[in-house]
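Omission of a single protein chain aside, the complex is shown with its protein chains in their original locations.
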Amino acid sequence: MTDSSQNGGVERTFFLNDPKVRAIIYQVVMVAIVVWAGWSIVDNTATNLNERGIPFGFDFLTAPSGFGINQSLIPYSESSTYGDVYWVGLINTLLVAVIGVFFATILGFLIGIARLSHNWLIARIATVYIEIIRNVPLLLQLFVWYFAVLRLLPAKREALDLGPIGLLNIAGFYAPKPIFGANTWMVGVAILIAIALGIGIRFWARRRQMATGQQFPIGWTFIGLLIVLPLIAYFISGDPITFEYPELARFGPQGGIRVIPEFIGLLLALTLYTAAFIAEIVRAGIMAVSHGQTEAAHALGLRNGPTLRLVIVPQAMRVIIPPLTSQYLNLTKNSSLAVAIAYPDLVSTFTGTALNQTGRAVEIILMTMLTYLAISLLTSAFMNWYNKRVALVER
Amino acid sequence: MKKIIKVALAAAFGLAGVATAQAGTLQDVQAKGFVQCGSNGSLPGFGVPDDQGNWTGLDVDYCRALAAAVFGDPNAVKFTPLSAKERFTALQSGEVDVLSRNTTWTMTRDASLGLNFVGVDYYDGQGFMVRKSLDVSSALELSGAAVCTNTGTTTELNVADYFRANNLDYEVVAFEKGDEVIAAYDAGRCDVFTTDASGLYAERLKLTNPDEHMILPEIISKEPLGPVVRQGDDEWFNVNKWVLNAIINAEDLGVNQANVDQMLGSDNPEIRRLLGAEGTFGEMIGLSNDWAYNVIKMVGNYADIFDRNVGPDTPLGISRGLNALWSKGGILYAPPIR
Partner (left out) sequence: MAQQTYYVRDTLAEQQPAPASTTGLVGWMRENLFNGPFNTILTLLALYVIYSVAWPVIEFVFINGVWTGDDRTVCTTAAQGGIQPDGWFGGCWAYVGAYLNQFMYGRYPFEERWRVDISAILLVLALIAVLVPNLPFKRWALLFAAIVFPVATIVLLTGGHFELGGFFFGLSGLAGLSGDFAFFADLAIVALIVAGAGLLAARATGSNPGSVVVPIIAVFVGIGVIMAIFAVDFGLAPVETAVWGGLLVTMVISVTGITVSLPFGVLLALGRRSQMPVIRSLSVIFIEFWRGVPLITVLFMSSVMLPLFLPADTDFDKLLRALIGVALFSSAYMAEVVRGGLQAIPRGQYEGAMALGLTFWQMMRMIILPQALKLVIPGIVSTFIGLFKDTTLVLIIGLFDFLGQIQSSFANPNWASPVQALSGYLFAAFTYWIFTFSMSRYSIYTEQRLHTGHKR
């Protein structure tokens, strides 16, 4: 390669003209700059911390926190450590993210399909929804839900009675709390049996279809099993589940399962916002499947349902999955806006309160960023693997 | 602002090389011609700007007094509104020269944040505000209540301690910004709003119907509030300490904004030392000898400052209480100037 620049036997090539040498020089310079910048940041930070008498280290994680958190899925009290605060926050983040992803997916698919509906009015409503929600900042939507809409609910000592669903007021939603009787295990076993049967039937049905070409409605059978079996078990075991209903007390409803309004507000905002993006992805995915596919399926004698299920959706999913994943990640990262409405997520409790109380800015912000980074990288890794599995095998 | 370009260039041409020889804060302040003061941006009576950007408040007046002592001009000061979270970093990083933002003096803050508390300019304690309709007369009846508070404050820790110590159930709702706390309480999200008692009076003014709310008698903590400076700069620390002491001593000696000029002719040696008619006390801390005269003339003594910002005749209507002079039933006491 290097010799190709020789011209008329005259050696004109200076070593700087060799792309390989140049590449090495560029990279060495780049590394030098990065190392120097990194070193000066670390050095400055160390000097600054030292000069100002601020200690550095992670020992604070074992110190008692001394403050309360109003939602925790793991045991937490004021005497728990800052390490526990981290876990409480992380679990709360994941909780709102998982539930948000669940609802946003359902809503997003519905709206995406609605936008392609032949019904003019439905399609228009979906379009208007998407155009409004996507174009307004999420933080603003969060404020609207939390500070404006929830404010219209009854005060803390009253409540909107939603009947069997529970009570709703400005301090949250109070759902009936199921209290499991001694025989509840029978219901659980019934669910397991239903799932096992479902898998068995699917296996059998597939073999039968291969052998005879006859189809079997697996889905409906499975759903039927999943409902009927636990119900039978429920009644055989003698009504083992009772519900504790919330009741109004001095400071508002007591008892039942309480969902704090911060959670409701955050979940609403995240779900509605992300659903608008998912709807667009779904629409694009479905439109990406050419109409010829539908026509071919119809020509083969498939009806609309199977066409959608067997031909359109599998192909559309291939287009939908990658951007869908990044929306899931966005939702998870956006859940950090919780800090604005005091939902105790990772950023709010750990990067907020714990940082303020300990003053360990560097350690805490580093831990928070790395946590989010780990979540995204793990999700991306999983999705890359999944993508490879479903990727179109081309010639 | 002026330094933006310099810093941006430094970043562009390399991070090193911008560090100047570390001069004392006092020299820095004198060189740039104003005091950069970190203050609360939303607490009436302590630190709040109006629509035109004119700052008022007790904490704010401390910084004005500082400016008067250093420059003889109470307006040679610029204010940076800081949240509870930012305040210490802002001071540590040199963004502000002094932090006067209703900050509680605690051992952890003094010892582990690289800060020095100048003294106490307001003796406070944490209290509770509830709706009158709730019909409670004591904090001990608050079991099961939801408490709104500001995150990153001693308040949040005190409330946890108090409810735990008295075996009361509670739910804490902690917001990042003061305005959000009071909005949530006003909306009825919480039964109780808690912060320093002075803050309760100030925040009550922001409620839709202030008269529907009452402040419970319990004071659950000691909250000595005071200005803060960086550790390791004794000269600036001294200037701050003695500006604060001068304000208190002036009240003790009966020197106020109205009579300071007559007092210049006083025979009382203590007053003469304070006002710079005798001795070189100003020079000892690197200022001019009429430093305290300027402070009192331009900003006032402690009583002037207190009455103007939070006293009985202001919307806050706080009585002196603990903040009265030691000789008048309070605990306000300053070392003598001699």
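Of note:
For clarity, chains are labelled A and B in written order, and residue numbers in each chain start from 1.
Methods note: contacts are C-beta pairs under 8 Å (C-beta built on N, C-alpha and C of every residue); 3 or more make two chains touch, one makes a residue touch a chain.
No experiment lies behind these values; they were computed from the predicted model shown.
Remark: the absent chain touches shown chains A, B in the intact complex. Residue in contact with the omitted chain (choice from A:60, A:76, A:109 or A:143): A:143.
Note on the undisplayed chain: of the listed residues A:121, A:182, A:210 or A:299, the one touching it is A:121. Considering the complete assembly, chain A touches the hidden chain via residues 12, 14, 16-17, 23, 26-27, 30-31, 34, 41, 44-45, 47-49, 51, 117-122, 125, 131-132, 134-141, 143-144, 147-149, 151-152, 333-334, 336-337, 339-340, 347, 351, 355, 361-362, 365, 368-369, 372-373, 375-377.
Touch with the hidden chain on the side of chain B covers residues 1-10, 13-20, 22, 41-42, 49, 51-53, 78-83, 85-86, 89, 92-95, 176-177, 179-180, 182-183, 186, 205-210.
We take it that only the chains that are shown with their structure count from here on.
Annotation: 43 Å between the Cα-based centres of chain A and chain B. By the touch rule above, chain B contacts chain A in their complex via residues 14-16, 84-85, 88-89, 92-93, 109, 112-114, 144-146, 151-153, 156-157, 159-161, 163-164, 170-176, 180, 183-184, 187-191, 230-232. Within the complex formed with chain B, the residues of chain A that make contact are 36-37, 40-41, 44, 48, 51-55, 66-70, 78, 147, 150-151, 155-156, 170-171, 249-252, 254, 261-262, 339-342, 344, 348, 352-353, 355-357, 359, 361.
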